[in-house]
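The structure appears below as structure tokens.
One chain of protein is taken out of this complex; the other chains stay put.
Presenting chain A:
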Amino acid sequence: MSADSNTGNKSFWPVKTAFKEKIVVLYDALLSGDQPWLENGHYWDDFFLLKVNAKYLLEELDRNYVEKPAILKPQLNAIFDQCLVFVNSAHRIRQLNAYYTICVLIHAVSRVNQRNGFGHPALDFLCGSEGVENKFETLVESVNHTFLIDDSLSGSTLLKNAAFDVILTCCTTMLNINENMLMDYMMANANLFDSITQLIIRSPASHGYDICLLLALLLQYHKYDTSNTYIVRFSVFDDEVALTSLAQVIGSSLCEYNKAYDIERTANESSSWWSSLTTFVGSAIQSTGGNRRMKKVDDCLLLAFYEAVHLNRNFISALTHTATNSWGTKSPTSSDILPPSLPAMATPATLMTQEQTDFSDMDDFSGSNNLLSVFLEYCSIIQQFSKNEDMCNTTKLCYLILLCITEDEFANATMHDENVIFSVYLHKAPMRHRKQNNEKNSPSRPLAVALLDLTMEFIWSHMMRNFPYDLYTKCIGIIQRILSFQKRTRTRLSYSWRPLWNALITLLKFLQNCESQLAKHRDLFQLASKIINIFNLFITFGDTFLRTPEAYDEVFYETVRCYHIFDNLFAFACRYANNDNEFKESALKLMVNLTNIKLITHHFNTKIEAISNNQNNPLTENQVLEIIRNNYDTLALKLHDDLDQYDIYSEKATEASFLANITRNIIGNYRRQYSLDTNSTVQLSSILLNEVPTIS
């Protein structure tokens, strides 16, 4: 490669044309319809030795596609065929270039075919009408093989990256993944699943993101209509090591994001929070180094996370896996011969180094994290910005994940396990009426506590004009699932419920106040019913999951204290129940659900009034509690059935379009950022050059 750049290079040397890269010359020749390989037997050997100029090739392909498709097609077919040959070459540089060339070809074809879908015509244009299936099978097989190259082979990471480029390009040819014909070939080659799960064990750090993206996309293809091989395989997948790796990949990028946010937040403590958001989002999009494509916590990671909790029950146990020394996959000290480790024999020097390596882990060690606790913190950040539509979608995805988690028995058991405690810091949106607490070291508690706090924070911070009804339903659903788990298993979580009740009551009040704006579109009564049901759970089944009798008194205290809100709610429901409208039924149901609370407020209020009339001072809290304690006997309540029953989350019924949309965004995002880093050819060749002395 003689001259590298050629743009505007005004040289004194009299040349007719500007300098061109040799590869560019070759491209030009190919695209104009020449068939130089007929004359030169080594033509392709040379061709694939040259660094791919993706930008130029892409542009030329685009231009030619419009201008002279007839000439382009056979040429394209020929190049594609040759690429397939060299993809399996033992020569690593040619292999790499072949991969890149394929990427460019597919991408170019997909770009122009965006409207019509990547169907048969497009495929035909790319690789001819015959043997398309075989060709792609070959391609996928060789990608597969590349994935499994041993890490010790130099340049393997670069090759694998290129292979990922190819496979991801194939997966993203269409915004609507279901229209992408190439996905069929992926489905046919389920070996891909084995190799990526292998890969995630071996090198999660360098390929983790790509694997998540690929997995997320593969799982989206024709989710509901045909049997997607990957869905089937992923849902029965039980390799603990791989699943743990996957959890760590997701967890570590969430953790990175949390840390970045935290730095940003403390830096902008003084300035207004809005500006902190904007700068933060801006900076988050700039690369943070490290991972190749990792720019911010992409939705694809969350989508992969979602699919994992949704499909794979084995993944749940990886949720709380503490990543102690995350990427420090220490190479096994023992090869085939066993060097016995002898602490006593070791010389002081080696002991020292051992100690040091041990301490290098310590950083991670003290800040040990697991996916779930990191995720909860992440949710608390994301939900602050759910005004933004994009962020709102992400928040929704987060809540879907939480919903799935709380439906899982094992996850619930883990979250309630008093031995499994973590300190989770939840970010709170700054609001005028409350103090910002910046204490980072909250005490360690079971994860269920953090989750309840998170939902409570959501309730407090989202009572706004643009009411996120859907998110609220999910949030209340999460609380209900947690409570019904506790009731079912008689788990007595040590948690002070009062703030949660207050939040719920305030929410009820908000619903009434904003009736005019909200009631037109949303069935407020349904949401209110769900909230009331939570109170009913406490009232009728408090003995199964409350920790102390005092807590039970407090439920009554809070309901009695806020009786007017319940009364108003009842009246509000009455209004709708009595005249004919679309919400009549749910309003009626709400009235039924309010029965017990009405009974309680009525019963105790009369007692309280009777006593408070006798004395001048208003009653203190303790006095009221005393009254409540003394008057239980005369109160009888109605039993609600199935308070702890909830509709099992079903993706197909409710969230199909949402997820399709998310997928679309992910693909769109990938295509927008599409850029091939063909410079790795240079890297690879330098690596290989360095290798030569060791070989000889």
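Please note the rule applied: a contact is a pair of C-beta atoms (placed from the backbone, for glycine too) under 8 Å apart; a residue touches a chain by one contact, two chains touch by 3 or more; residues count from 1.
Here, contacts and distances are computed from a predicted model.
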{"item": "Complex member absent from the view - protein name from UniProt, among \"Aldehyde dehydrogenase\", \"alanine transaminase\", \"Phosphatidylinositol 4-kinase beta\" or \"VPS26, retromer complex component B\"", "value": "\"Phosphatidylinositol 4-kinase beta\""}
{"item": "Residue of A:396, A:481 or A:607 touching the missing chain in the full complex", "value": "A:481"}
{"item": "Contact partner of the left-out chain, one of A:429, A:643, A:662 or A:684", "value": "A:643"}
{"item": "Selected from A:114, A:595 or A:612 as touching the chain missing from the view", "value": "A:595"}
{"item": "Missing-partner contacts on chain A, residue numbers", "value": "88, 134, 137-138, 141-142, 144-145, 148, 190-191, 194-195, 198, 201, 227, 229, 232-233, 236, 238-241, 244, 313-314, 316-317, 320-324, 329-336, 338, 340-345, 358-359, 361-362, 365-366, 368, 370, 407-414, 417-422, 443-444, 481, 484-485, 487-490, 492, 533, 536, 539-544, 546, 548-549, 552-553, 556, 589, 592-593, 595, 629, 632-633, 635-648"}
